[in-house]
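This part shows subunit A:
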Amino acid sequence: MTAALLQVDKIEVVYKRVITAVQGVTLSVGERQIVAILGTNGAGKTTTLRAISGFLGIDDARISEGSITFKSTRIDNELPHRITGRGIVLVPEREKVFPNLTVAENLAAPVPRAARSGQGRRLDERAYHFFPRLAELRSRTAGLLSGGERQMLAIGAALMCGPQLLLVDELSLGLAPVVIQDLTRRLRSIRDELGIGILLVEQSAAAALEIADYAYVMENGRVVLDGDRERLKSHQDVQEFYLGQAAGERRSYRDIKQYRRSRRWYG
Partner candidate 1 sequence: MLNRILLGGLTACAIALPAAAQEAYLVGLTAALTGPPASTYAPAVDALRIYIDRVNAAGGVNGKQIKLVIEDDGAQPSKAAANTKKLITQDNVVLMVNASLSSTYAPVIAESKSANVPLLFASGVCPQSVYPPADPLQFCTTGYASQFDSRATLDFVKATAKGPIKMGFSAMAIPLSRGEMDYAMELSKKMDIEPIDQEVIPPPTADYTPFATKLKDAGPNWVYSWAPWVTQVRTLEALRKLGWQDNYIAWGHLEAEAELARLKDGKFYVINSNALFQEKQPIHKEIEAAASKAGSKFPAQTMTEGWIGGMAIEAALKGAGWPADPAKLRAAMENLKIDTKGLRGGPIEWTKDNHFRTRLYYRVYKWDGDKIALVQDWKTYEVK
Partner candidate 2 sequence: MSWSRLGRLTLRAPSTTSRFQLARTIRLQLAVNILVLGSIYALIACGYVLIYRVSRVLNLAHGELMMLGAYLVLATASLFNGHPGIALAAAILLSLLTGAIVYIFLMRKMTGEMVLAAILTTVALGILVRGIVILIWSAQQQYPAQALDVSNPSLVLFGGARISMWSAVLVATTIAVYGALFIFLRFGRWGMRMRAAGQNPLLAAQRGINLHGVYALAWSLSTLTGALAGILMALDSGLTSSMPVIGLKAFPAALVGGLDSFAGALVGGLIVAGAEVLLIYYVDPLLSDVVPFLALIAMLIVRPWGVFGTREDLDRV
């Protein structure tokens, strides 16, 4: 295991002091490592990501137990803009760009961590380097961009903050498969060139497992399975429930209705 960049152990998130959304989640992201969190809707993926990036306060939620340490400093329940200052940057699921600002302004707005060390100028080139398409759209207002371009701009703007750990929420939401392929490839090249850790939250396991070194599967707020890419790919349940390859030949609807395979996670 490379030195843990981010270590989350047994955190529990409670909404409005009553509803427990996530319980006992433990995960870690190493330097230059891409980690994926897989899970269906409501599995607690986004809550975990919000817990890490500090954006729980807005909907009256709190980390009630456990701790999150980033490079050996505890950051749970800390102010969001201060967490970003440390180098953890979130690419949110929806509303990921400032619609009325142009692409150039979207890239100029973030507060780069590096700005404190004065290499603001170089960051601009970085975004355009990874996403040349953005350079052409420089003066267009972000609201008019296509889905893929918005995602690129969102990741570019996140890079502007000079992150050490990039949290990407639902990269593939509403995008065509070919666009997802292209984005995941760029993510890997970002990781290789900049040497930053990436925590990817995904519903389409296929895209995630393409580039993830390590992955966790979450259901109902708990981590039910984790392992490196090969282990998950070969795991029968992951294949059936997440990758959609049905075991053996096609079966008629009636058979499936009677007998529903129970998941043997804890094997």
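Quick note on selection: all candidates are chains of the complex that A comes from, given by their letters.
The definition used in the following text is that a residue touches a chain if its C-beta (ideal position, glycine included) is under 8 Å from a C-beta of that chain, and two chains touch if they have at least 3 such contacts; residues count from 1.
All of these numbers come straight from a predicted model, not from anything done at the bench.
Among the chains 1 or 2 offered as candidates, the one in contact with subunit A in this complex is candidate 2. In the complex of the two chains, the subunit A residues touching candidate 2 come out as 53, 55, 58, 80-81, 84-85, 89-90, 92, 95-101, 105-106, 108-113, 157-158, 160-161.
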